[in-house]
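Remarks on the structure that follows.
All protein chains of the complex are present and in place, except for one that has been dropped.
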Amino acid sequence: MFLYALLSGLTLGGVYALVALGLTIQYGVSRTLNLGYGEFLIGAAFAVFVMFGTFGISPYLLAIVVLPGAFALSWLVYRVMLMPIVRRARSPMALEIDSLLLTFGLLFAIMGIMLLMFGSNYTNYSYLSVPVRVMDATVALNRLISFGVAVVVGIIAYILLMHTRTGMALRAVSVDPVGARLVGIDVNWAAGLAFGLGGAIAAMGGILISTYMTFTAEMGVIFTMKALIVVIMAGVGHVVGALVAGLVLGLIEAFVAAYLDPGLTVAVIYAVFLLTLIIRPQGIFGRVAR
Amino acid sequence: MKLTRRQTMASLAGLGVAPMLGLRPKKALASGAPVKIGYAISLTGPNAGGAGTTILPNYHLWVHEMREKGGILVNGERHPIEVIEYDDRSNSEEAVRAVERLINQDGVDILLAPWGTAMNLAVGPLFDRNGFIQATSTAITDRAPDLIQRWPGFFPLSGTAASWATPVVELMNEAREAGHIDDDVAMISVADAFGIDLAGAARRAFGEYGFNLVYDRTYPVGTQDFSSILAEIRNVKAFASFSYPPDTVAITDNAQLHDFNPNVMYVGIGGAFPMFTDRFGESVDTVLTHGGLNMADERTRDYLARHEEVTGRRADSAGSIVMYAALQAMEQAIERTGTLDNSVIAEEMKTGTFDTALGEISLASQMMPDIFKVGQIRDGYVVGLGPQDVPGRGEFIMPKQPWPAR
Partner (left out) sequence: MISRSPTPYVGILAVAGTLALLPLYASSYQLAFAIGLLNFAVLATAWGLFSGPTRYVSLASVVFFGIGSYTVAIVGEVMPWPAVLLVAALIGGAVALVVGLATLRLAGIYFVIFTFGLSEMVRQLVTWYEVNVTLSIGRYIFLDITQTQIFWQLLALLAIVMLGAVALQRSRLGFALRVIGGDETMARHFGLNPTFAKLALFVASSMIMALAGAIMAPRWTYIDPAIAFNITLSFQVVIMALLGGMHRIYGPMLGAILMTFLFEALSNHFPQAFSLMLGLVFIVIVYLLPNGIVGRLEEGLARTRRKPATASAKVGERT
């Protein structure tokens, strides 16, 4: 029982962490909240669903095509759609509202395209849904892989951000955009890059999830909000925080289902989130002054 | 406040007059004039998956077949059909407004029902106030008998929750008598209307039949990982899940993965959908689920073939044929009465018998008689098994075949 809950929690939490990671990079660096984030995840899920169905290539291999695509699209979203409003914004508040409205439109536009292409039916396929023994519990290989990929992506992102010049530039913009500009960092370049990275990570999440979850064209916003919960709980822009908070939420969900009542999983998740914010209004790892 | 002739007649007939506004008087149908058929249904939102599987293809099929015949036959003449389709976006308020629009702006002659219990109940007063027939196979409510009294044009074809849950328990009882399961049963349900109402009815029925519910839990909509739940009920031989399509898939997948092999297994909505058997293929043969067809009946097979040919997709094995048969009954009632006056048509529907895909039917009870509410998956369709007195019952194969090795 304990082992099942642990495995279930880790696989669930791994995906939460991964999806939150992408969003926290996007939001932290560019300061524009992308409500259309989850659409990239679902878009990738549909892309691999179609390509897997037509060519029979492993969804994981398809990442080679899907991730650059998602990167490029997200980058374009920032450069083409968001830059004009970033330029015209006269205050952070104005930017916050404009980007919220604009990406809300983006959410509906992408969702609308997917609805026209795929309808609103339940979509699923099966890939590597084979049992793997872990001590005396079984877990699906596709879930195990998705946890593994989440861990690897998390580590890579951490190394890139903490130990490369580009990563340092991104972090600098995230902490202090004005200061970053003064030391010669192109803030728009950094924000575009962050958007692209975030979009690619969302697409990775979509690929992983699609192998074991039933999805519809309208589910993107669910993932956006779940990711936002994790991002906010950890503190905006905090990469390690997002990973930890994502994992913890997944574990809580699994243990509540196993030991308390499956009917309370979602309620407890939100209760934990609300309590966290009441105790620490800037998120667990958030800086007090922004 | 002005009363139209039809309303006056309705009130004379003792149906009572509700305060009405802006009701258009029924105009006589001119020769060659189109008949307007309208509906608001969930094209998007959480209800869209169900609506797009069970209801919408049948509306399309019905219209297609009438058009093939040259239109709808009213008063000895075939009239062309004009279809008006709106999206209620799975939202009660949108549904109310769209139906108002269909009635008042578009002036439809025939209104078709939306998908699901909530949507149907939301627009029920509107259909009733404007005297339209509301026939639906997707509203399952314990208030059905009460609603029929309230809304004379309401045909809740699928009846009450108990009528869906009890046959499941009866089959379990059969399996127990055959020695395949013992008294212990595990049950899970989704925390939404269908899950809770059916689980409630099943709980009572399990009690009546002397079963022992060893596990009885509800999970939130959207749950996709059932491994901890299944780990807890590993050794139970009878299992029922009153679930929604995405969870039905996840539960089945998890059960196969963890080699959870009860001798009798029932899964909820989605099990009778083509998407389910497309995904799992033969591995889910002998699993029990909602709905069911009399596969020995030629009319049923003919319907399935027509459905696939015209809509390009297979019909589900539950609400589809029921919805279609009711539409056929309505069409025949229109032909017989020679009018588009819904109250006259409704009267005919309640008194006549009709030749439909489900055979010779009578809708006197305003519910569809003799339909299967539980069946067993076989070769991509669901073979009807219960209630036991429905004619054309298939063979109940026990125990459930073990999952193939993965």
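All chains are identified by letter, namely A and B, in their written order; residue positions are counted from 1 within each chain.
The rule is simple: contacts are C-beta pairs under 8 Å (C-beta built on N, C-alpha and C of every residue); 3 or more make two chains touch, one makes a residue touch a chain.
Treat the numbers as computed from the prediction; the structure is a model and nothing was measured.
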Have a look at B:N104, B:N173, B:T311 or B:Q401 and name the one touching the chain we're not showing.
B:N104
Which subunit A residues touch the hidden chain?
33, 81, 84-85, 88, 90-91, 93-94, 96-98, 100-102, 104-113, 115-116, 225, 228-229, 232, 236, 261, 263-264, 266-267, 270-271, 273-274, 277-278, 281-283, 290
Subunit B, residues in touch with the chain not shown (by the definition above):
19-23, 43-44, 46, 85-87, 89, 91-94, 96-98, 100-101, 103-105, 117-118, 121-122, 124-125, 141, 143, 150, 191-193, 196-197, 200, 218, 220-221
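By our rule, only the chains that are shown with their structure count from here on.
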Rounded to the nearest Å, the gap separating the Cα centres of subunit A and subunit B is 38
What residues on subunit B touch subunit A, complex-wise?
43-46, 48-49, 52-53, 188, 191, 217-220, 222-225, 227-229, 231-232, 245-246, 249-250, 253-254, 256-259, 270, 275, 279, 406
Per the touch rule above, subunit A residues touching subunit B in the complex are 1, 4-5, 7-8, 11-12, 115, 119-122, 124-126, 129-131, 137-140, 143, 212-214, 216, 218, 222, 254, 257-258, 261-263, 265-267
